[in-house]
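Below is a structure I'd like to ask you about.
Of the protein chains in this complex, one is absent; all others appear in place.
After this line comes chain A, so read on.
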Amino acid sequence: MKKHLQYYLSSALNSYAVLFFSKNKILGALLFVVSMFEFNAGLTGLIGVMASLVLVTALNFNKEDIKTGLYTFNSLLLGIGFGTFFSFNFTFWLWLSAACLLCVVLSVNLLSLLGKYSLPTISIPFIITFWLVLIAANGYQGMGLVQKSSSLLFELNTGAPTNFAKLCGFFDNLKIPAYALLFFRSVSAVLFQNSVLAGLLISIGVFIHSRIGFSLLLVGFITACLVNHLTGTYPDGVSNYYLGANFMMVSCAIGGFFLIPSWRSYAWAVAVIPFAFLVLNGLSRLLAIYDLPVFSMPFCLITIGLLYFFMLRKNPGKLQLTIFQNYSPETNLYQFLNGQERLKDFQYFHLSLPFMGAWTVSQGYQGEITHKNDWQHALDFVLEDMDGKSYDLPGIKPEDYYCFNKPVLAAGDGIVQEVISHIDDNIIGQVNLEQNWGNTIVIKHAEHLYSKVSHLKKNSIKVSAGDKVKQDDIIGLCGNSGRSPEPHLHFQVQATPYIGSKTLAYPFAYYASGNNTVLKSFAIPTKGETIQKAEINAYLKHAFYFQPGYINVVTDDQANKETWEVFTDVFGFTYFYCRENQAIAYFVNNSNVFYFTRFYGDRKSILFLFYQAAYKINYSTHRVSDCYAVDSENFRPSLWLQDLLAPFIIFTKNTYSNYIKPDNDGLTIHVETKKQVFKHQTRISNAEIYLDSKGIIGMDFIYKNRTLKVKWETGLV
């Protein structure tokens, strides 16, 4: 029962909050309260929401989708609209329920239809439904819907003023600049109201939900006022009827919700206003023929149209669309910035170094010798000794060179596209310009992704065209054929399958650099850099290689116990799920690293501690320094300034670092988290994770003066 109540409450509140692209419960509750200012409208709105909720729940739509409020917020608008436009009578309820049904059907269908193009429906279902109702009611008096006269629309002002009306009146006549009053009135128009108090409360709610969102409301409002002032389009100001909200909502949607907030998105939030004027006025004139109000149609059309327009770009560049919607501009932004650095795993095909051991880049991208123009994104590798020499004396035969005859590997899984292996190795100092590339292998890894190794040793190639190769298979030996005065290995990535194709800048997934002191991920080595494959520590890999079905129990010294199980979601992402408190922590583990990506749920759980402590682990035991995404999901006023400025500058972050020390049988991971504001750092906590040959055995979490010891057991359930 409690679960049901929670579900309905949460879904209903979300239906309110989502009007401002939010899932914030405070905002939802405030909107509900404000809707009740117009009691009739508020009530019908609530009825609309609840009826629709019951309907979609009974019809077994996806509960997670229902909970977002996306199926039902149009019914909320419809209910409020009905209550605002029509007087209560018998037919009112009949047509309200009919319209509600239509609205829900439209919501579900349009969501699915537009969803295929990754586009939102916004309030289109409501607008269509309500237009139909208005047209129908105007044409068929027999339907019995009685429209309130427009003078009655703001009925608060009629009859004997109640205390509440006096309060509203007080706020309406506040001694603050007229533009501020106008702003709040415009905000209240989203709920078909025209009240400063309503606008004020909503504004507070929006601010608590999102500082970026609120600032964009302001940006939209100010720009609209400026445009109006300059052109004189609306002599009575932009809040003319319900129209002002259109501008603000467009700014909000484009500037911060559907795009990742940045100065570019803010620029669009400004630029879109005159555009909105045009659409709004045009539509108004057109709809006036049928006596229809435009409602938020301009906002919907502009938002959807612009989104689609942005989506069709070939390369998103700096103006990024929100791929994963968190219903909070801040979270969207922080996760995006964090993910840009951390989630390259999903961005690139994993290429590994095409050799074993530590090789040195003798010519990098845009090299001075041959890596130019169309072939600028290529790498030449040689083996060097401590003294920087690539050969043993006397260095007159290819065999004197360290790299000659060394195995060359496939950089990734793929199919051998082309092989040349008959070209003679050169005498040292001579080049073969006729057969420039020498003995060469081209491997196709994916569509438009090929890798090529060249200058291999004559007849050393072990594969032929059409063969399947796995990453790190030995495919040939390093040689000195083609345009190669001394033995070296040429490696390049290209988008087309030919020998001699234009090169493509493409990173190696993981490799160790700086004399094996740092692990680089998704980077391109530079000239002079000596790099090698990361050597995997068996203990670490074994301990962190969590597979779906893995179950473990953790108990702390306060006798708290949690059971975690590893699952895979429908998209193939893996996560820990805590049975006791339903917390979820998403993680990635590949051949080189383990790292957490997102945490949902109770931040007092042990899983959250583990999420923070094992935020990133290099299997190669290299030190890790990383940043947590700014945590914007809790109510944290101390972050509000950062939130406001976040699209332009990030000055506060929580950093994560660890180093690993070997024990006699196993090792210890020492973790430190710090808060950094500008350059100033303060320690937040430390943690230690202990593991032996069986896996993780325990963890210590150390706060300012408190230590929590956690024991880790597996195989108990």
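Here are a few things to note about the model shown:
Heads up, the rule we're going with is that a contact is a pair of C-beta atoms (placed from the backbone, for glycine too) under 8 Å apart; a residue touches a chain by one contact, two chains touch by 3 or more; residues count from 1.
One rule holds for everything that comes next: contacts and distances are computed from a predicted model.
UniProt lists the omitted chain of the complex under the protein name "Diaminopimelate decarboxylase" (options: "(Fe-S)-binding protein", "NADH-quinone oxidoreductase subunit M", "Diaminopimelate decarboxylase" or "2-hydroxy-acid oxidase"). Considering A:N664, A:T682 or A:N705, the position touching the chain not shown turns out to be A:N664 (whole complex). Within the set A:D473, A:D602 or A:D631, the residue that contacts the chain not displayed is A:D473. Checked against the hidden chain, the listed residues A:M356, A:I415 or A:I684 yield one contact partner: A:M356. Contact with the chain that does not appear here is found for just one residue of A:G144, A:G237, A:P407 or A:G601, A:P407.
Where chain A meets the missing chain, the touching residues are 355-359, 383, 385-387, 402-403, 405-407, 470, 472-474, 532-533, 535, 538, 662-665.
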